[in-house]
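Can you keep this structure in mind? I'll have questions shortly.
Left out: one protein chain. Kept in place: all the others.
Now for subunit A:
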Amino acid sequence: MASIDIANIRKSYGIHPVLHDVDLKIGDGEFVVLVGPSGCGKSTLLRMIAGLESVTSGEIRIAGKRVNELAPKDRDIAMVFQSYALYPHMSVANNMSYSLRLRKVAKEKIASVVSGAASKLGLDPLLERRPRALSGGQRQRVAMGRAIVREPKAFLFDEPLSNLDARLREQMRAEIKKLHKDLGATSIYVTHDQIEAMTLADRIVAMNGGFVQQVGSPLDLYDRPANLFVAGFIGSPGMNFFEGTYRNGQSPRFETKGGVTIPAQVHAELADGASATLGIRPEHVEIGTTAPDALKATVDLVEPTGFGIILHLSFGKAIFKAFTNDRAFLKASGEIPVRLPPERLHFFDADGNRV
């Protein structure tokens, strides 16, 4: 196992920059998840660490050693591909042992390592099969098995679960977490599934357009998003935003463009009259409240999810969502009282940064 340092990495394809000054220190045994919208450069970063893409500038160090110029085979890392990339002409056992055979590991050692990994992943009865005779979930396990037999310095995962159905994804997610607990291997995991990111990560790296937006623990990103992008990206249903003006003074408040006044806490960084964006998570919106400072919102739509209810609400033109577990709201319609608790509000300045 090893630490991975990514120092001011840049990547361009021709004149098109894809990654801008990415700087990241990944500790020994840490599980880091890269999230971001499609095309933001997650796979590119992962492939650079693996040695499958060249580094335009900056330095990558694995266990303190510069690897920019090393071929993938000399970096001693393992990778699980989104497509699994199993060797179709080899049996499951041979797929898993390929890396060991290339390294000329003794036959008995290979056999014991492969059978160990196979039993860990429940692949024992499948060892002699070809990949084409496996289900998607089984192929996924073989891909994991191929990675773990070698005890590499680090594991790289590029959306390993995105081809599985929801149920299987849940199960594999838990297995990956367990596996990481067992092996304690340094892992970098790319996904755009938030639940995977939240549940697996020691730290999440949120990326957008080739820039790192925020690095922190899952709850950090959830509770204190550094900017509008992270606030909107993490969480489902996503955070509600209102544009408007911050008013300081006797009673600090926020006036939305639609003319709704929302009581707020003091934010010294925002000047009186500064334009700002207010954010609040749907589960923090209080509905049906009898508080004296309640506002009136119109119910546009009620979405039961089973686990709870998502209410689509609006203040005039400004639409937002509320999430509740109270089934009484299944029949909500017309106007209902709504309160946005001041301590739950997030404020972002005109540049979109958290204040």
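The rule we apply is simple: contacts are C-beta pairs under 8 Å (C-beta built on N, C-alpha and C of every residue); 3 or more make two chains touch, one makes a residue touch a chain; residues count from 1.
The definition used in the following text is that contacts and distances are computed from a predicted model.
*Asks:* Per UniProt, what's the omitted chain called: "Carbohydrate ABC transporter permease", "Catalase-related peroxidase", "Electron transfer flavoprotein subunit beta" or "Cytochrome c oxidase subunit I"?
*Replies:* From the choices "Carbohydrate ABC transporter permease", "Catalase-related peroxidase", "Electron transfer flavoprotein subunit beta" or "Cytochrome c oxidase subunit I", the unshown chain carries the UniProt name "Carbohydrate ABC transporter permease".
*Asks:* Touch as defined at the start, partner being the missing chain; which of A:A7, A:A63 or A:A85 qualifies?
*Replies:* Reading the full complex, the residue touching the unseen chain is A:A85.
*Asks:* Just to verify: which one of A:A50, A:V67, A:A118 or A:I234 makes contact with the chain not shown?
*Replies:* Only one of A:A50, A:V67, A:A118 or A:I234 touches the chain omitted from view, namely A:A50.
*Asks:* Kindly state which of the options A:P72, A:G209, A:G308 or A:P337 is in contact with the chain not pictured.
*Replies:* Touches the omitted chain: A:P72.
*Asks:* Determine which one of A:R132, A:R167, A:K181 or A:K317 touches the chain that has been left out.
*Replies:* A:R132
*Asks:* What does the interface between subunit A and the hidden chain look like in terms of residue numbers?
*Replies:* 50-52, 71-73, 77-79, 81-89, 98-99, 102-103, 130-134, 136, 139, 146, 150, 163
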